[in-house]
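To start, the structure itself, in structure tokens.
With one protein chain removed, the remaining protein chains of the complex are shown where they sit.
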Amino acid sequence: MRLEARGALSPAMAIVAPFAAVVVTLAVAALFVAWAGAPVGRTYALIFEGGFGSRFAWSETLTRATPLMLTGLAAAIAFRAHLYNIGAEGQLYLGALAAVAAGGLHGGTGFDLPTPLLFAAMVAAAALAGALLMVLPAVAKTRFGVDEVVTTLLLNFIVLLFVSMMLDGPMKDPTAMGWPQSVALKEELELPKLVERTRVHAGLLVAIVLAALAWAVLRLTTFGFEVRAVGANARAARFAGVPVTRTLVLVALASGAIAGLAGAIEVAGRTGYVTLDMSPGYGYTGIVIAMLAGLNPLGVVAAAVFIAGVMVGADSMSRAVAVPTYIADVIVSVALLAMLVATLAARYRLRLR
Amino acid sequence: METRPSPQPSPRERGEGAYAPVLRLTGITKRFGALVANDGVSLELARGEVLALLGENGAGKSTLVSILFGHYLADAGTIEAFGAPLPPGDPAAALAAGIGMVHQHSTLADNLTVLDNVMLGTEPLWWPVSRRRAGRARLVATAQRFGLAVDPDARVARLSVGERQRVEILKALYRDARVLILDEPTAVLTPQESEALFSTLRGLCADGLAIIFISHKLDEVLRVSDRIAVLRAGRLVATMPAAGTAKAGLAEVMVGRPIPPPAGKPHGRGDVACVLDHVVMHGERAGERLHDVSLALRAGEITAIAGVSGNGQAALVDLLCGLRAADAGTVTLGGQPLPAEPRAWIGAGAARIPDDRREVGTIGDLPVWENAIAERYRKPFSSAALVRRGAARSFARKLCDRYDVRGGGIDVPARTLSGGNMQKLIVGRALSGGATRADRFAPTLIVANQPTWGLDAGAVAWVHQQMLDACARGAAVLLVSEDLDEILALADRVAVLHAGKLSAARAASAWTLSELGMAMAGEGTRDAA
Partner (left out) sequence: MLDALVAMLANADFWAAVLRIATPLVFGTLGVLLCERAGVLNLGIEGIMVAGAFTGWLAVHAGAGLWTGVAVAAGTGAVFGLLHGVLTVPLALSQHVAGLGITLFASSVAYYAYRVSFPNVTTPPTIQPFADMHGLGLPVLAAQTPLTLLALALVPLVAWILARTPLGLAVRMVGENPAAAEGQGLDVIAVRVGAIVAGSALMGVAGAFLTLSAFNAFFFNLINGRGWICVALVVFAGWRPGKALAGALLFAFFDAMQLRLQQADAGAVPYQAWLMLPYVLSILALVAVARRASYPQALMKPWRRGER
């Protein structure tokens, strides 16, 4: 049994394959649901309802999708250049911390600027924090050939410890009665709600606009060409005159900045302050989203909504049926692996001999 | 171990006329998608004979022997080895049947020793200990028996190309090969090393081995083989004894149509375009070093660098393509020293043709039109940070038109192009300099590194013609090639690179083949003029 390259890409398979992946995912997840002893059909229906079945469901899904779009974008643009940024989780947290530092600390270290300026400073601080985290991995990769997967991963642990340290000390909220959370963001800096009485906030628009921008940059601009060339074949790109190191570093910084921005937007739009559990793995989920979307920025928006819906739906479903919420992670990971295999279908044919 | 026929004097030596074939291929057919690589090929190989498989690049020679050895599975046809059917698609079965293969590209692991490479696969995987002492003794004995010197404990990375080839032959002999396949073995050897190889082969035949020798070089084939089988476009078009066959006739059978030699327009020796002055380049590997190289390239002149790959060609080419800087000495183009930035060299008019069209010359996943503008995506094909798609696509269309690049349009990924069309794209891109009209750009320097490697005769002639035309329009041409025939056909001056040192560049007519060979092997070097 072996794979044989097709002569030309099969457009039919390119459309059928993702659907097949979804079917396989649902089938495999059904096994898990059945194992928990729950009725499969009802469980899926509850997940769907919980994620997409009502105005409230949609609002929760979109709220959850907002940071996911951003971490997904961060991963997508980095992976496009073959730069495996696994550090979005840490970049998100550091960005959130920087946002609160710029926009929330009063009495001494706080800044007393007019609101629009302060808002801009908050955003810039978050983006800068995320970008700075990528400096070491980027330099280590381009200068010393160190694989960025491990460096960005290890940095996540370091950053989380750092945030915990800050929350215990200088940035602790004195009014929180011992609960480890940061000082709150100034109220004027919080993002407005898009729909009243829901948690959907303007950060959603920011994420969608950024995704569209990323798509346009990749497709239409000179820098986008450089990124795609480096990701496709760095050696040939260098030969043609593309500044590979500079491109990789810029992509790394951009990716980190977007992930940092995700942190700021979560704080400004949803929580108002930084806590240690404000991100249930958004950074890592973003990677899955990017890969599901085929590294396409516009696809990231759709994939983020899909995954957010599954997660929100699973949360609500598990309150009604005795299926653990981890079914969401199972569904997402199987979807990823199935999509990965499905990408082969358009380019290769399976031969039995 | 299976029984194998023991070595006997060859039938010719015994004076016998008829002999049983050791190999019989019947009706071998292989398709890769729409391409028919082998079409109903039937061949026999006799004991103790050297059969040359002749054909131009792309004729299907490598595919055929790969099928024989089990790397590929034929779509149709059977193989018999020593009278028994050979299980297809299984290199282990081929090896067990006594077939050994010396591949064209290195099948040795650099980080391991010679003994490791030879012993791999010769012992069952479930054995608790590898019998290295016995293996070493056997390797040394085999080497001595066939006159091939080798150091079992040397790391392969340190060996020269000729030494590596010896190891590959020993690998097969260690496993009692009775049929040896050699795929283009002389492509990487100096003339003297080729001679040594031929005498080794004669010794092997005297021992009863049968040899399949793949080549596209007519002289060699006529010298070393007993019989010649000619492949053309996947079909076996002729078999003939080597004795009494004329070279010209053979060439016609091989190519199938007369290919006129490229028309060299008369060109005068113009001004100096590019100067290397006492250039030194350091490097980890031997092939990446240059020792005190000085060379002046003039407009309208083709200067060829002969030599076996791994003697500094990579360093020289990287220097002139703008990929690496010299560690000492200067290099100028058009009188200006240029930094190690490909863009600077492209901007100064350098047209560069790399030796690896798939991994360096094109970006396979990007479409043809983006590859066409890849060297000039900033100027002129970008403005205000946006790529000028319309202008770029129109340029790409005109490029593919003018340089006859075929294969599905400008939107298909470049990796889907055939080797020849890919090379045309690369050459066209280099020579047109981003200008849509033919007379708007003339390169000042052409750096061509193995520009016709792996191309069929038609494409080879096309590339040569393009280089000659550009040269006549005033470009200085540096041709780096392992193919001495190509060098002697095109070059005005020839210099030889060996171990990072460049010999004096003399007129092509002033070199004899034997002098070239000696210079390539590093003997009798003269001081650079």
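Couple of notes before you dig in:
Labels for the chains are A and B, by order of writing; each one numbers its residues from 1.
Throughout what follows, contacts are C-beta pairs under 8 Å (C-beta built on N, C-alpha and C of every residue); 3 or more make two chains touch, one makes a residue touch a chain.
Note that the coordinates shown come from a computational prediction; the quantities given were computed from them, not determined experimentally.
Remark: the omitted chain is touched by one listed residue; of B:Arg24, B:Arg47, B:Lys171 or B:Arg393 this is B:Lys171. Residue-wise, the contact with the chain that is not shown comes from A:Val150, picked out of A:Ala27, A:Leu117 or A:Val150.
Counting the whole complex, the residues of subunit B in touch with the unshown chain are 66, 69, 71-73, 90-96, 101, 103, 105-112, 116-117, 119-130, 132, 171.
Residues 1-3, 5, 32, 35-36, 84, 86, 136, 140, 144-147, 149-151, 153-155, 157-158, 161-162, 164-165, 168-169, 284, 287-288, 291, 322, 324, 326-327, 329-330, 332-334, 336-337, 340-341, 343-344 of subunit A touch the missing chain (whole complex, contact as defined above).
Heads up, the rule we're going with is that only the chains that are shown with their structure count from here on.
Distance between chain centres (mean CA atoms), subunit A to subunit B: 47 Å. Those residues of subunit B that touch subunit A in the complex are listed here as 33-34, 73, 321-323, 341-343, 346, 352, 354, 359-366, 370, 374-375, 377-378, 382, 385-387, 389, 408, 412, 416. Of all residues in subunit A, only 5-8, 220-226, 228-229, 232-233, 235-242, 353 touch subunit B in the complex they form.
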